[in-house]
Structures are given as C-alpha cells and as structure tokens.
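With one protein chain removed, the remaining protein chains of the complex are shown where they sit.
Labels A and B are assigned to the chains in the order they are written; within every chain, residues are numbered from 1.
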Amino acid sequence: MTIQEPANVALAGIPAPGLAFVILVAALCLFAYIMNRRIDLLRKAMPDPRFDDIGERIRLALVYGFGQWKQPRYLVGGIIHILLFAGFMILSLRSLTLIGRGFSAEFNLPGLTGSVGMAYEVLKDYAVLMVLVVCIVAIIRRAVFKPARYAHAPGQGHEAEAYVILGMVSALMLTDMIYDGSHLAATGHTDAGLLPAATVASLFMAGSSPAALNALHIGGYWAHILIFFGFLNYLPMSKHFHVITAIPNVFFANVDKGRIKPVRHGVDEWMDLDECGITRFESFTWKHVLDFYSCADCGRCTDNCPANAVGRSLSPRMISIKARDYAYKYYPVFGTAPDPGDIKFVGDVITESEIWACTTCGACENECPILIEYIDKIVDMRRYLVDQGQVPQSLQKPMQAIKKKGNAYGGAKGKRAAWTKELDGIEVKELKAGDATDLLFFVDSCGSFDPRIQELSRSLARILAKSSTDFGILGQDETDSGNEIRRLGEEGLFEQLAQKNIAAFQDRQFKEIVAFDPHAFNAIKNDYPERFPIVHASQVIDRLIKAGRIRLSSDYLAGRVVTYHDPCYLGRHNQIYYEPRQVIQAVPGVRFRDMERSFDRSFCCSGGGVMLWYESEEEKERMGERRVRMAEQIGAQVIVTGCPFCLINLEDAVKTTGNEGKIEVIDLVELVDRSLV
Amino acid sequence: MKEIFVLAEHRKQQLRDTTWEALAAGRKLAEDLGAELTCLLLGSNVDAMADALAKEAPRVLVVEDPRLEPFHPDACMQTLKAILADRGPFMLVMGNSNALLDLAPGLSVTLDAALATDCFKFEVRDGKPLAWRQMYSYKVNTLVSFKDAERIVATLRGGAFAFTPSGAAVATVEKVASPLGGTTFRRRFVGYVEAEKGDVDVASADIIVSVGRGIGDEPDMEMFESLAEAMGGVLACSRPIVDKNLLPKYHQVGTSGVEVKPKVYLALGISGAFQHVGGIKGSPLLVAVNKDPRAPIFRVAQYGIVADLNQVVPALTDKIKQLKG
Partner (left out) sequence: MDIIVCMKWTPDTSEADLTVDKEGKDIRKDDLDFDMNDWDRFAIEEAVQLKEKVGGKVTAVAVAPEDAEGMLRECLARGADEAYQLWDDAFEGSDGYAVAAILAKFIKDRPHDLVLTGTLADDDCGGQIGGMVAAMLDIPGSTLVSKIQISDGKLTCHRELEGGLYESIEMDLPAVLSVATGLNEPRFVSVRAVRKVAALEIPTLELGDLGLEASAVGSDGSRIRIELMELPPEGEGAEIITGKAEEAAAKLAEILKEKGGIGS
C-alpha cells in the first residue's frame, strides 16, 4: 500500500508547498512581531553590561542551561523537567524536518540522512513517546498530587496556562505519532522496538482503509505544523516564555556573587540622576525584565525563602509573576497599553511589606534553576522607597545612628575599642595612620558595641594572641561596614561608610583583614570599590590549626552533639562552607552532624546588621525558631555558627522554643576560644 | 522675695498631687526666704478644695469663674496677671505637669518673670533663691540663678518635694472677683478624651513598669496592671511577653520594639538582653527585680531587688498605695 505525502497533496486547490510557505512566513512574521514587542521593553529598560566574561557565561549556559544542573535538587520535578528538556532538544530537529516536508516529501535536515537519519528517526520516536508520557505524568501530578509549591493565592495563579502548554505539547506528540503511525500502518510494520511511538499509533489504525490512513497522515501532518507554530507564538505570551528565554537568561546571569548592583550601570554620578531605584517599571535593568519573562513559576525560590516560610507576605516567585503580569498588561503585544493610573509598581504591585521582609539571604537565587536574581531587584525597590523617605520607623533609628555615629547602636565613636578593656593580659593594638601589622582585625559595629557580640571580639583577640599573631584594630577610625545599609537601599550612606573604611585601610599597612562578621566580610570583599585581601575568622583559625599554632581540646564540647549553621553571608554569598566545619572537626572526638538544610540550602536566621531592628508583624513564627527546631530534629546539643547575628537570633530562639539548657548556641570563635589548649 | 505663691492644680474638682508638692516646696521657700506664703486656687465651685487647702496653707486666695474650669491656660494667665500685677517681689511655684506646661512659659512672659522649669530642689544664697534642675537628657544637675529678677516662676519636678500634711493651719479663704470680664479666648476646651485602654503610648510614658519572661507562663497580669496604676505609669514588656500574646506588640520595649525615654523604669523578671535595654534611652531611674543576682540587668540598673517578683510586686503595690494616701 502506498501513501501520499503531504507535500504532494494540494489542499483546497492550493499546492502544499505554497500553503507551507504561507504558514511559515505568517508564523515567523507573527513570532518576530511578538518577540520584537517583548524585546522592546528590554530596550526601554536600564542598561546592564552583561557581555563580560564570556567564558564563564558559556560555562553557565552549558552547566545550568543545557546541563540542567539545578534541576535534580527537586528530584521528581527535576527529572520530569530534564526528560522534557531532552525530549525538546531532540524534537526541535524533528520539527524543522517536518516543516521542510511541507515543501518536499523527501526533505531531511542536512546531516540527518542515511544511517544517521535512521538512527535519529529511532531516537526521536523514543523521545516522542517519552515526552508524551512525561506530559501525562505532569498533568496528573499537577491535577491530583498538587505539590504545595505550585499553589497560588487566589486570583494570582496561572494554573490554566500550565495545562494549555502540557496539552499543546501532548498534541504535538500525538499528531507526530499519527503522521508517522499512519505511514507505518500503510507501508507495513518494521521492528516495533525501533519506532515505538509510530508503532503504538499504527496499532490504533490497524485495519483502517487506505483512504483513512492517507487522511490521517496528511491531517496529522498539518495539525502538527499548525500546533507547532501556535505553540511557538504562544510561548512569549505565556508563563512558558522560559522555553525560549531560559538559556539566554542563564547565559546573562549575574557572575558577581555577593555584590549589589550599582544604582545605574555606567553612571558614577548617580546622585545627580532624576530617579533612584525602581521609580517605574522601566527602571529595572533589561536583565531583570528578562528574569521576569523567564520565570517558570516552579516555586522553588519561594519554597526556600525563609521570610515566606514564617508567614511574611514576601514570595520571590510572586515578585516575578506579578512583574511579568504587569509587563504583559502594560506593555502588550497587541493593542494599546492601558493607563496604569495611580497604580505604582513599587508600593501597589509589590507592597512595602514584601520589600522590607527580605533578609537578602540568597536562598531564592541559589535555588532557581535558571539563576533568576532577587536581591538586586529588592535592593533597587528599596532604593526607591529610601529615596522617597518611606522607611519603616524601626529601621530608621539604626540607619540614622549609622549616619550620625557610624554604628547602629548609637555608641560614641570614642568607645569603639572599649571592648578591649576587659581583656586580661592582652594588649590590642589600636593602629594609627602609618602603623603596620600582619592582620587587621575589622571588628565592625556589632563587635564593638553589642555586649553579647563584644564577647566574640574578645574571643578572636584571645585566639590571635594565643597563636602569637601580629594583629591590630582600627579603633576610632573604623566605621560600620555598610553591608546592611547598602542592602537596605541607602546607597549614598553606604558610599560614605565605604570611603571612610577604605581611607582607614589605605592609611595602614597590613597583609590581610580578618572579620568574624560575615556581613562585614562580604561588604569589604565584594561591595567596596577598592579591593583588599580579606579573610573570615574561620579561615584564619583553620590555618592556625593546620599550622599547629593552636590546638583544641574536647573539654568544652565534652561529647555533646554539634551541628553547624551556615550563615548566609559566609556560605551562599561567599562559598565558605568547609573551613568552619574543619575547625569544628579539629576538636578531638567531636560528634558532628549536619542539619538537613545545610551548606547552600541553609535556612536564614532572619538577617543580620540593621535587620535586627526590624520585626515583621506578619510573622507567625521566627526564622530562628524554625532553625532551632531543625537542630533539635537531629539531636544537636550545640549549634555552632559563624556569624554574630545568627548567634543573637538563635540564642533567642533557643529560649523561646523551650530549649534553654538543652541546646547551646555558640559562635565558632567562642568555641575555639573555650577549647584552646 | 516678699511673697511665695503656690498655684493649685486640680482636675474634675479634685486637687492633684502636684498641688501638695508645690505647697511643700512653697513652705520651705517661704521659710528660707522669710516670705509670706499664699496658695492660689483658680476654678469654679471650688469650696471643697479651698477648705482642704485652708488646712495646710496660711493663706488661700480663690478666684472663681466658669471659664477657669476646666483648666484653661489662657484664662489662668489673664487671671494671674491681674492678681499679681501689683505684687512683688514674688516667686510663684507650680507642678511641672503636662497641663501646666501650657501655662508657666507664657505666664513668665506675661508677668515679665524669670522662669525655671522642672526644678527638683531650691537653695537660698544671699537671700536669693536658686534652683536645681536637670539638663542633657536629665543626666546633669544644674544650679540656676534668677539673676536679679523680682518675679520668678518655677515649676517642680513631680515627686521631688515630699508633702507632709500638718492639718494645723486655719487659713482664711479670700475670694477675689474674677478679672476676666467679657474676655473670650482663642483657645477652647472641647472635651476630655480617654485613650482606648490598649492605646497607651509606652514611648512617651514617664513611668514604666516592664515585665519579662520571669513573670512565668500564666501570670496574673492584673497584679502588674495595678502596680503600674499605683505608680501612675504604664505597663510595658520584653519580647517574649508579646510572643506569648500577654500584651500587644506596641508594649514591647527594645531595639525592634518601642524606644522609650521614661524617668523611671521598673524591670520585673527581665534579664537585660541588649535587644531589650537598647530600647531604653535617656537615663531613667532603672530598678530591677530579678531572682538571679547575676542577671545582666543589674549591671545597668541603679537599684535592684534579688527576689521572686511574685512576692515583691504585691507588697510594693500596697506600700505605694499607702504612701500616696
């Protein structure tokens, strides 16, 4: 039995190639138009030079784009996605081939002929079947099992779109199967194992008349073509734009971890600009808009967001979704844009309570499979609010104090080094301009003024003295590191603080700076416009232990079960995961266990620096309390952390969760100090 | 100084404590300066109050006018200006109460008098009065003189002048006709507004009774409320109390709660974490009751009691009520 190929059959009197041509041109024109409208907004948005470091960008695209590296962090969803993605890669060639077959029945892509062509034919057929099965599984999973992270607040969801897309993909597979299956049914069976999809389809068509098979073959073909182009044009109109934008988005991802973007790229005199931060939607950078386009609504960011977990209204995913909805509505592809009237993006679409709720912990960014950024966007929105003077009262106090006195605690400058007075027998050098030392100990405001954190300052001083390390402090000439000030959006003040510290650094000679506060560490390492060699206390201690300059005993821990809480600004933002653990492991016979959420999935304690002054009234529970329960679960008796603010938050949470006397929270420097031999 | 005047303060037909304290200060000043003491009572239908004053003051001068009740600073100012116009040299003392804050400064301008507010002690040198008051966040004691002023107005720090009733005097109550005539005022009293019970403003309270986790899981909140009431202060707390829903959030003192600037802060069962004491500004008289002698709160407190607060609080409330009479 022979079967007619679509290219050879005129439809409604129009020769097939003619029709194929019209469809192709129309679909591509439409697609080009839509894409141009979408890209138009990127062009209106703010600049961001993301064309540097091409090597790294290619690596990102390969690892996170094509390699789908983050996907398996959520196993089921990840595997489903990888399978779909692989299927898509394979089937994209098939779609091109099929388009060609509208012009010529014999069309094959160059290279996909002969035995390679045959092999591809087989591979593609497996892919079709697989994608179909995966789509069905995904539909069932969404409809029946409803993973919590896909849930949306009423009226904000895009549930239907997920089904439309899964339906379209399924239809693409089915039409392909009909097209191939009818051919198979008409021309005789090959080995079913080679072309499983076609074989399955042909089984359904067994015994059909040649005319029916012909109709199915041709009908299947054109249906596939139409659905394909429909799909292509639907993508940029839906939340599935990521099918197109994800790889570029990963390619253009942020490669400066831990650093906040400037107010406007390429503008040093930003203070003279008319606007600061997100005054309007177009104040986002083009990359940030691309992020909005690209978000797949998978919910992984929100699932990891500590603010969201304790009941604050912030959901990073919803920032993307709401922003994309806003973009689609006010920058429409068709028709004229509605007037947003009094609706302000910052304030109405994204509310102030969402914006201040973020601890800048970075869990969302770290989890996102396509490396969508949030911290910079939040900071840009805060910059706008700060510029308008809209800052929560509770944050204003410490921010004003930093502005006036260089520390959030309102302490007098002259008292910065007061903590050293209670050190028995250890003289801490206050370095004057021109002095030299090996290690410059940057104490920061918390270590200088918070009585609890002063103890950490003294611990580190004792450790350094014990190891005969030559070190000194800036004393009066030190000012707040500005890490939080920058993240709260007060860029002008941050610049002043950074300049003061930079000047103090430049006036002295040292080999390295050390800080036990990861926030200070991060600011100096990543945010300051001048670079200085800086290490975290855990790194210095790790080196001292390895060099045999200090030794630890097991007396203090005395066999208790120890866990380590990764501080956001040490771990996620600066990838220091191992040194603190190595230090703990240096205690002989230590019983160490990691919590389930550790390393880059660590759970934020609720934020450091000035964030200690901020309390969200939306919270049902404190982040610290959640964290302490996680430690409780693994039977930890000691939680070691590497950040003074984690210490404050977790110590408090130990009390409020009724774990007083059962769990001790201690900073790494304190542990080492108390365990020194 | 020939004369000392004491202005009686009253509300809703009740003399206020400030009156007695002012009388105490006035007695002492009159004695030290060898001056005559007169108590001034301005109001409407004040006979009962006048009688009470007559038992304690050598002279009571009363002006009655419906416009003097409730307290009206401008009406008082006009009246005092008229009564005191031809007198002198004199010194007029009154409480440093919130209400009188609307009177004293203006009055000093009107009477062309020197003014010192919130005085806690007086001294006499070379026959002239000098006043002690506090400056710089109430941290520094300052002695001020009134130069050669013939007329002096001074307001008195609450609680600084202890009054002991003598009940001995039998003063004549002298009534003076109201000088107000047909005057109308550009400020008008509309009514009293009682803040909602929950609406207490901890931030601006002068006296704060603050409770912490040491009050236990099922505390008798009324016990603390009645102490606060007896002290004339408001109830505040540390964060765990808010967490336990024992008091609403705006009672929370601390870095992430309300910043307070009281004159007196009584901390009950509060350990003294920085996040808590960091919200206490100025330099109040800080008193702590805690059963742990090593609690950090004792490092910042001026007075402490190491005991179970459940025993201290009822006894303290009773004693205070007793002292107030």
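Just so it is clear, a contact is a pair of C-beta atoms (placed from the backbone, for glycine too) under 8 Å apart; a residue touches a chain by one contact, two chains touch by 3 or more.
Keep in mind the model is a prediction, meaning the values are calculated, not measured.
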Absent-chain interface as seen on chain A, which is shown: 271, 276, 386-391, 393, 396, 399, 403-405, 410-412, 414-415, 490-493, 495-496
Residues of chain B in contact with the chain not shown: 11, 16-18, 70, 73-74, 77, 97-99, 101-110, 113-118, 120, 130, 133-147, 149, 157-160, 162, 185-195, 197, 199-201, 203-204, 206-207, 230-234, 261, 263-264, 266, 281-283, 285-288, 293, 298-308, 311-313, 315-316, 319-320, 322-324
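Note that only the chains that are shown with their structure count from here on.
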CA centroid of chain A to CA centroid of chain B, Å: 58
In the complex with chain A, residue positions of chain B that touch it: 213, 239-240, 243, 249, 255-257, 259, 273-275, 278, 296
Contact set on chain A toward chain B in their complex: 394, 397-398, 409, 450-452, 612-615, 617, 648, 652, 655-656
